[in-house]
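Got a structure for you, written out below as structure tokens; questions coming shortly.
Excerpt of the complex: some chains, original placement.
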Amino acid sequence: MLLLGLMHAFPCHPLTLFVNGVACKNPNQVTVDDFSFSGLDKPGNTSNKLGSAVNLVNVEKLPGLNTFGISLARIDYAPYGLNPPHTHPRATEVLVVLEGSLYVGFVTTANKLFAKVLNKGDSFVFPIGLIHFQYNYGTTNAVAFAGLSSQNPGVIRVADALFGTKPPISDDVLMKALMVDQNTVDYIQSQFQ
Amino acid sequence: MLLLGLMHAFPCHPLTLFVNGVACKNPNQVTVDDFSFSGLDKPGNTSNKLGSAVNLVNVEKLPGLNTFGISLARIDYAPYGLNPPHTHPRATEVLVVLEGSLYVGFVTTANKLFAKVLNKGDSFVFPIGLIHFQYNYGTTNAVAFAGLSSQNPGVIRVADALFGTKPPISDDVLMKALMVDQNTVDYIQSQFQ
Amino acid sequence: MLLLGLMHAFPCHPLTLFVNGVACKNPNQVTVDDFSFSGLDKPGNTSNKLGSAVNLVNVEKLPGLNTFGISLARIDYAPYGLNPPHTHPRATEVLVVLEGSLYVGFVTTANKLFAKVLNKGDSFVFPIGLIHFQYNYGTTNAVAFAGLSSQNPGVIRVADALFGTKPPISDDVLMKALMVDQNTVDYIQSQFQ
């Protein structure tokens, strides 16, 4: 089966002999380690242009999530670090701030911005499919944990999907969509190569 | 119930006494007209900046779609008209070209662009949640019909969600996300007010 | 795996590493052509007893529909052509008339007929599982497009399922069900061999 070339077998719901979804390990070969993932105490490397790092623990890293509709993530933010506008096409996210402060927001389909400053111990909901972001506007590091309602939430960073695709979207489309001239399109594209 | 302030009652699956979702009309009051919508032979008005017009027939226009997970749309494109990069957070779209030619595409989560020219009689699939567009690169009008896998697909035009929200997303976030300076952000925002 | 004998691999949601359902192509082997199907500008051949032809573009013809819960169809009707009473066990259908006029209807579980004449540009909803039909009562050809809420809607033509099965349903059952004599049953059966 073609899938086999792409993956190892995953454990499945121990209650389930046979399940929907990806290939299931022989239940007799599933071990407790299939349900565990370590290292979330370690900060991510935020030495990048955006100043943020996401450690998404989805079904690929934690096979025991298979078929269960949930995953988790640790997100680190350097000062002025940004988790830039993005969507999760298959998951709502609930985030809780463990350290620092974050300016967070999402945009509704009516183009209304719901934004707020979160401090330590504050949680926030980013509804499925909506464009959202978190920004560490402060001078200290920030850390957040998030739960996501899919074992494989997917991420679409909007700027990358517009300006960093292979092959590029044609200039005509981007100029008209953003109402800018070709120089501006080309400049932004150059930033995302 | 608060919903009542927002809507009239919809008919529901005639097989169903009681259904999930929005308020159902008393089945005895449902008529054949609840299952019908007219006017899709009329071209939309493409006299706008983008040169395109979408007539989305969702559950609000065609109450009989309620609970059935499908809707349809007619899309008109003037020459050089663009249905700009957008997502449907709740629907996959299958489009068929009735007149003219279109350059269409979508972007995967791996930022790969899948694009193609469609001619009359060609159909194309835009998977749920992915950013996609259609562009009439030709000198004649184009017309397409689309089916969408939700009675209320929702639309997020990416440029509007970045630059046209109320209130605006902060410049700091947009500058860092797009890697442009404040002037560029302010200029693009001014185009979407 | 036995499925492999039956099918080639389908592309899957580009956002999805592994999906429910049929075998997925290796995402690296998926091409833009998997999301496209051509030829819907061509009329179907209506030179048959019913005077109608359905070109159902389901997941077998358009592999990119896989896992997305939608398909489309072009239906052609000669004058007096009939798309006879049938059900889609897995899909609601929304139909739009492109040319000509159609008398269409569906029957509720309360045996109420909801029927209407549709003209060019009119759309209509046929709820999932209900027996429905379209009849071109006019003297010119008619053409309709339809969206269906499943990548594999299935079709059960009622008359065929009663009178054209292999092996036949026993006469005792059909006589009692339709309250007709054996001659009538045998005659109708002979029409469907």
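We just call them A, B and C in the order they show up, numbering each chain from 1.
In this text, contacts are C-beta pairs under 8 Å (C-beta built on N, C-alpha and C of every residue); 3 or more make two chains touch, one makes a residue touch a chain.
This one's a predicted model, so the numbers in the text were calculated from it and none came from an experiment.
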item	value
Number of copies constituting the complete assembly, 3 shown	6
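Convention: only the chains that are shown with their structure count from here on.
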item	value
Between chain B and chain C, centroid-to-centroid distance (C-alpha), Å	26
Centroid distance [mean C-alpha coordinates] between chain C and chain A, Å	40
For chain A, residues that touch 2 or more chains besides their own	89-90, 154, 156
Touching residues on chain B, where the partner in the complex is chain A	49-50, 80, 82, 84-85, 87, 89-90, 103, 105, 107, 109, 111-113, 115, 128-131, 133, 135, 137, 154-156, 158-170, 172-173, 176-180, 184, 187-188, 191-192
For the chain B and chain C complex, residues of the former touching the latter	13-15, 31-33, 35-42, 57, 62, 64-65, 68-72, 91-94, 96, 98, 106, 108-110, 112, 114-116, 118-125, 127-130, 145-149
